[in-house]
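Of the protein chains in this complex, one is absent; all others appear in place.
On to subunit A.
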Amino acid sequence: MGKTANKQMICEVLMEHAAQDKSIVALCSDSRGSGSFTPFAETYPGQFVETGIAEQNLVSIAAGLAKCGKKSYAVSPACFLSTRSYEQCKVDVAYSNTNVKLIGISGGVSYGALGMSHHSAQDIAAMSAIPNMRVYIPSDAYQTKDLTEALLEDEKPAYIRVGRNAVDPVYEEGQVPFVMDQATVVKEGEDAAIIACGEMVKPAKDAAELLALEGIHVTVIDMYCVKPLDQETVIKAASKVKGIVTVEEHAPFGGLGSMVSQVVAANCPKKVLNMSLPDAPVITGTSREVFDYYGLNAKGIADKVREVIA
C-alpha cells in the first residue's frame, strides 16, 4: 500500500464498519476535507453530522448522540478540539462517560507555518489530566488501523491525535505487533531506551539504527498509549538500561516525557532526558523544518542518547 495518512486510515476503518454498524456516527466542524472524512460523509450521509465551525457544539452534540446509543467520532483539528472544546471534553464526554472518540487531526505542528493558533502542543497534557479520558497517538497508518479497530470495541471516551501528512511506516503491513494499551517494543537494546509517540517513533527507530553502527544498542518503545501509560514496559526497559530519552511532538511540560519521568523516578530511578518542542511558539516552517530545527530527528535523538549514557 502507498503511504496513507493516519487520519485517512481512521476514516477507512470506520467506513468499513459503518455499512454494518449503523450506530457509527462521524461529526465534523467544517473539517471533513482536512480530516479526510469527505468519503464518509458522501457514502454515509445518514451517519454524518456537520456542526459548522463550532467545536464546543461538536463535542456536546457528539456526547448527546452517544448517550442515545451512537458511537460518536468527533473529527476536528487537534488544536481546537483539545483546548477550545476542553470543558465539553471534560464534562460532557469524560465526566458523563459518553462513548465519544475525539479525533484530533493535524496534531502537533502539522500545520507548520500557520503558527501557534493552529498547533496543538498542549493536547497530551490537557487531555491526560481529565479523569476517564484516554490518550492515544499512533505512529503510523498500520498501527492506526489496529488502534481504530480496537477502539470500536469499547464504549469509553478517548482522545486520538493524528498528524496531517502521511508518514513513513514504522511497521510492515500485516506485521504490526499491536496489543491494546500495551506499548510496542520496536527494538531491544541494553544501553539506553528511547520512548516516543506519534511521528517521533520513526526518527527514534532511525536513531537506534544509527547508534547500532557505533555499537550502542538501544531499546525503542512506541508509547502510542500515552494514557493509560504502559508503566510495566517503561519499568522493564528502565531497569536494564543506563538512561532514557523521551521524544514527543508536544510542549515540554505534562506530556509523555513528564509521565515517563514520574514512572521511572518512582520505580527505578535512572537518568531521563526529555526531547520536545520548546516552551515557546515554534519557529516558522514546515513540520519537517520545525523538527529538524529542534533536533527532533534521527541525528538529534542519537545525540541525546549519547548524552544520557555518557
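The rule is short, and it goes like this: a residue touches a chain if its C-beta (ideal position, glycine included) is under 8 Å from a C-beta of that chain, and two chains touch if they have at least 3 such contacts; residues count from 1.
The definition used in the following text is that contacts and distances are computed from a predicted model.
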Answering from "Transketolase", "Glycyl-radical enzyme activating protein", "Cytochrome c1" or "NADH-quinone oxidoreductase subunit K": the UniProt protein name of the missing subunit is "Transketolase"
From A:Gln8, A:Thr51 or A:Thr233, the answer for touching the chain not displayed is A:Thr51
Filtering A:Glu42, A:Glu87, A:Glu190 or A:Glu209 for touch with the omitted chain leaves A:Glu87
Even though one chain is not shown, subunit A touches it at residues 25, 46-47, 49, 51-52, 54, 56-57, 60-70, 72, 87-88, 91-92, 95-97
